[in-house]
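Only one protein chain is missing; all other protein chains are in place.
The block that comes next holds subunit A.
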Amino acid sequence: MKTPLVKIEGLNVAFDGAPAVRGVDLAVHPGEALGLVGESGSGKSVTWLAALRLLPGKASVQGRVSLDGSDILSLPVREMERIRGGRIGIIFQDPSSALNPVLSIRRQISEVLALHRGMSGSEIRAEAKRLLDLVGMPDAKGRLDSYPHEMSGGQNQRVMIAMALAGQPDLLIADEPTTALDVTIQAQILDLLQQIRREMGMALVLISHDLGVVAENCDRVAVMYAGRIVESGPAATLFDTPRHPYARGLIDALPTLDDTQRLVAIPGVVPDPRDMPRGCAFGPRCAYAGPECLLDSPPLRAVAPGRRLACARHNLDLAGPKSTTPNSTPAEVVS
């Protein structure tokens, strides 16, 4: 296999002693679209913020993150700054608060062009307009002098994307880029990201709550739960035949097109980071959990070519009837 563009190995992140990311291994290959799914608080954002060293100082980060094979967590700040926005771009969930309210769109895009592409003057003006055109901004030229509050959420997200593309990164992290937008705009933004990725040959990490969105837009998917990757594999196969009960639960929780089947949310809540169960973190909520699940946290293992799974009961057949009610015994044993 080719060397990955970005490789995360054994990443651990804790805030004031509470673990948020617990031993994540993840690789992104050049030009690939990788999806990262999981419920709120599972550590998706923190994983990538840690990789870009954008977390506040109180976060303790351990592990290795390499770009083209060299470790970037120990890089001098100056060189890290060249990577941010230049090699790896990131767009955030809420575009309206992610843009600076007192600076014009032109100013916010120009900074990147000057910094990473050494442009100036009229060159910047032309390129900023081209980028806004590229992200499908109506009246790009006029919009350059606007401020974030004068635009809709969807337009602001297009500006964020234009800003992230301005440095011509090899990897774009899109952290729930559509959560704050309404449904029709969501689809447009996702299409835009797909189209740009294909045209620019850039790799994409798409972070989402929605396994459906990710399966549709990505080549590969990794499912995160409570700071760990519990399953990863090619998007289509993982979506059709999930092996981890949590992945299965996420798929069952998706509304179906014909609406004949009722939505099945996963019962229970994500464990408190300060009070993690000793065994599998999903154990207390798992309909399939057995006694072995309470003993140790299962490691992520290859179970088939390109597929990895962290489940002690990896021989389960989940393709059968959907999980409905959880087996309540393990939860009781735990408490």
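Just a few scattered comments:
Simple rule for what comes next: contacts are C-beta pairs under 8 Å (C-beta built on N, C-alpha and C of every residue); 3 or more make two chains touch, one makes a residue touch a chain; residues count from 1.
Throughout what follows, contacts and distances are computed from a predicted model.
Chain not shown in the complex: UniProt lists it as "ABC transporter permease", one of "Electron transfer flavoprotein subunit beta", "protein-glutamate methylesterase", "ABC transporter permease" or "Cytochrome C oxidase subunit I".
The chain omitted from view is touched by exactly one of A:54, A:236 or A:294, namely A:54. Checked against the full complex, the candidates A:7, A:22, A:44 or A:116 give a single residue touching the omitted chain, namely A:116.
Here one chain is not drawn; of A:11, A:50, A:83 or A:134, the residue touching it is A:83. Contact with the chain that does not appear here is found for just one residue of A:5, A:34, A:99 or A:119, A:99. Within the entire complex, the positions of subunit A that touch the omitted partner chain are 49, 52, 54, 77-78, 81-86, 89-90, 92, 94, 97-104, 111-112, 115-116, 147, 149-150, 160, 163, 167.
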